[in-house]
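One protein chain is absent from this view; the other protein chains keep their places.
Chain naming follows the written order as A, B and C, and within any one chain the residues start at number 1.
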């Protein structure tokens, strides 16, 4: 992973076009280790091929900026609108999501050319000041497109890991050796008074619609563990019969567990008495001191019950995060696996909260297709917080909410314990 | 429906044993119109046969009161523990839920004898003061068993309606004629200041574990409609293309709608230009002024969006309900269909809220099998409030929470609109 | 089982009306041990409730004889045509097959009255000579209706066994004790020359359309075992790893076996080191000398391969059967379980052949709905021969073909080995 070398790292203050350059370059760097066949892999409906991520993030700029606001813009291929729209109903019809892995055409070089075509048009349009939008609106949309692409960068590597996991050769995405197994640090706890606090984004700087409005929430006093649950702790749970003890589980979680035969996190297996895992570094023994990853909400919830604790709410997490610097193991670090060994709330693994993904009081999605970004997913999904080893750091804010279904495990999903004071 | 005739109506203050007599008698009254074959019908895994409801509610008293606390108690049949446990894992193995409709044995007379056996043992044990529990604990458990049976009374009639709906003869459970179509009243709105309020049960009198602890919640100012959405309004939504307009729907709701071909509430069909429905009164034209019923969360949410409103949160509903007398069309009224035509928050139809069913701050389920009553369902379900035409009135409290999956429609589920001030 | 007592047993020469009386009475005798709830049980789409069998066989006489050919006939209830048509497309729409178990109405007494209504009309019409058919045609149709009802008599008891098997109480349909375990007789073999033989029904007396035309078939010399495979032999197969040895199995059979977790015949389980089974006599140890029953084609085929033999073709079986008296353990015997212990080709268990159910050369189904009786099932099903302990003896002819899907097991299905000379 050398895509950061020699580049100034962007920050929240980076101008939109610099962010654009940086983001587009990183996407290219992420696919550098892949061959053309890897670029087309799709292992399930929830996941998409690397090539599709490259094209869809390009389509986003084309559809929401170039087509409506750059007079004279000519798409490279009119048919790409159908192929690379994901779920924006108001932006027109879409190709079947589960069949993205069958799009061998347009081929990889055509998609690369599509990327260049859109990038050139956008940069040139900016240079010529040719957009029909005022500068602030334009920069806001470019910034949105970059954040959108950053989300897809995380998906790109986690989707790829999932697809690779079906290959008995278990390819390594990156040759970097995983860290050796280190000693395990006992967890500590931080104490929080709660009371009437405010959470949510206040509108300064970039944020997704669902992060606001900023609003009051009452919190009882609470405790947070100062690091995520580790693999070593997870193995203790497993060895204590956690996966076989029904009263620890939500009714629905137990049914999912039984149906799928879960007895460990995703990508784990036992080999000669040792737990192994498959990560972007290939197969290797489980690092006992690293945060556990690839666990569902059902498993996280059962673990917390077994530990005599609970998961935090997203408000508890966010109130604490506003006091905590955003430092941790993000995609920029290049490890691409959880490493752990530090305190703080951020990085390594997304942390399941006990909060369903719901609208904040006064939430109103914007008009048009852009308004479909988050709002239409507000049922049956749970919020996770904190970012992971595959999250671009620049995405992170205390108010950032991601969300997945309780049964999903293929993302970098882990947990942090909480408790009442 | 004459099961209330000549009886003193119980209230929240009714002594446990009087409540027991009342509740057990009402269950028997509810099955009076049924033949033995009706008693065994099960149309889906979510539903159970009337006979099973009668037996399971009896098993509850036997398992949680008689067996552990009445020395010398002899079960009528040891095998019933397996047959009539629903989902209490810690109370032992259970018969397959989806196969309850195949239990032609024990036959109806055997189940009736089982009911008598348990009732006699309980009453006699109370008379002899033979329980190993102290009186308060015993009364609390009897009361819990009665409230449990009341929940099953509602399920009994709604499950039966679902099973009957597969019979082309569309039998009427009750001969009572449905009300004639009346004029539709325009909705009004009530205004609420919000602020830092308290909700949840305070521990005085009976409540389920999930209703507490009482706790603070911050509410922004809000409005509530003074009646549920009516069939007439629902038809306006349908005629405006509500079922075909994807941007109105949650992503997941749209998929469910498509898969199931929904274009109207459950049990509706069009006949010679008029919408008809099937209810416990048999088939009849839709009453335009009555509250719409048998709609899923997905439909309710889409309707609210179409109407430019939203669904209330459960905290908004409860804060308002604490100010509102519990009066409305409940099971005791005998209509067994929504009637509407009155203001207030209660009765006719359960009202979908936008709140996922989650633990309140500080929630701890009790130890043992009883603790499985509610806690293990706290994922992916939505809270509904207010009780329906099939809910025994005595169950109702401002803090009462029921919960269903967003796709479920076979209960008496409707909606009330809310908005920001 | 006393329904045969004091009655003259009908034979192939019995007059149509006597056969009608006999057949209709036997159906009633078969349901005598059942309560009203048993009468409505349906455990899968392939099976139907006892009550439905009683009504459907009645509908057959009404639909194909009374309605078209008895002037002035008034149906008891016009809606029964919808409810009790099985699969005759040309006879109008049908109720959903998988929902027959939800027809608690019409109730049992109504179905009994329906039976009487149709029987009275038919007998009276014959007495009055009021049919518009000539006598031969009328008798042929009545005979067809009786044979149809005999088929449903077998289904009635086997469907019931399947439904009862989901009840943990494992009810006994008949109290008769199963035979004690007897000594096992070594199998013998009969030798057959083959050559150019004729098979198929020649048109004399009753037969289904699919049994003809009579036609020539060339057979190589072959051997047939003189009794079906026994439970003892099946256990030897199991203990030799038959269910775990993939090369013994058809590709598709292995997949079905894995998906369903088959490791023994249907209704078998091991208890304290002994194999038990559930039959119409309730639960009891497996009788080692009795023919194995409730095995799929896939299992039968694997067993034959394990035994170094093969299954016979239906032509081989029929050519031999033309030389063999029709004697064996049929429904009339009253055992209702396979008993074995005799030579001959007939009775105890249907015997899977290696022949797919296909039309004979020159086969033409009759015009109209009656032509749907057999022809439209001629794909993907395998022929079985010989009749079982649940088959009325009167149905049996050398040319009789029954057919089931290779995965089906709930009928009285077993096997007989064959080999080349």
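Going forward, contacts are C-beta pairs under 8 Å (C-beta built on N, C-alpha and C of every residue); 3 or more make two chains touch, one makes a residue touch a chain.
If you're wondering where the values come from, they're calculated on a predicted model, not measured in any experiment.
Just so you know, the chain we are not showing touches A, C across the whole complex. Contact with the omitted chain, checked across A:35, A:74, A:191 or A:274, is made by A:35.
For the options C:82, C:169 or C:250, the residue in contact with the chain missing from this view is C:250.
Listed residues A:105, A:128 or A:259: the one in touch with the omitted chain is A:105. The set of chain A residues touching the chain not shown comprises 35-41, 43, 51, 79, 82-83, 95-96, 99, 101-108, 163-164, 166-169, 171.
Residues 87, 89-90, 196, 215-220, 246-247, 249-253, 297-298, 301, 310, 354-356, 358-359, 361-362, 372, 376-380, 382, 406, 420 are the ones on chain C that touch the missing chain.
Definition applied: only the chains that are shown with their structure count from here on.
Shared contact partners of chain A and chain B are absent; no chain touches both.
When chain centres are defined as mean Cα coordinates, A lies farthest from chain C. Computed from the mean C-alpha positions, the centre of chain A lies at a distance of 39 Å from the centre of chain B. Centroids built from CA atoms put chain C at 46 Å from chain B. The centroid of the Cα atoms in chain A and the matching centroid in chain C are 59 Å apart.
In chain B, there is no position where the chain touches two or more neighbouring chains simultaneously.
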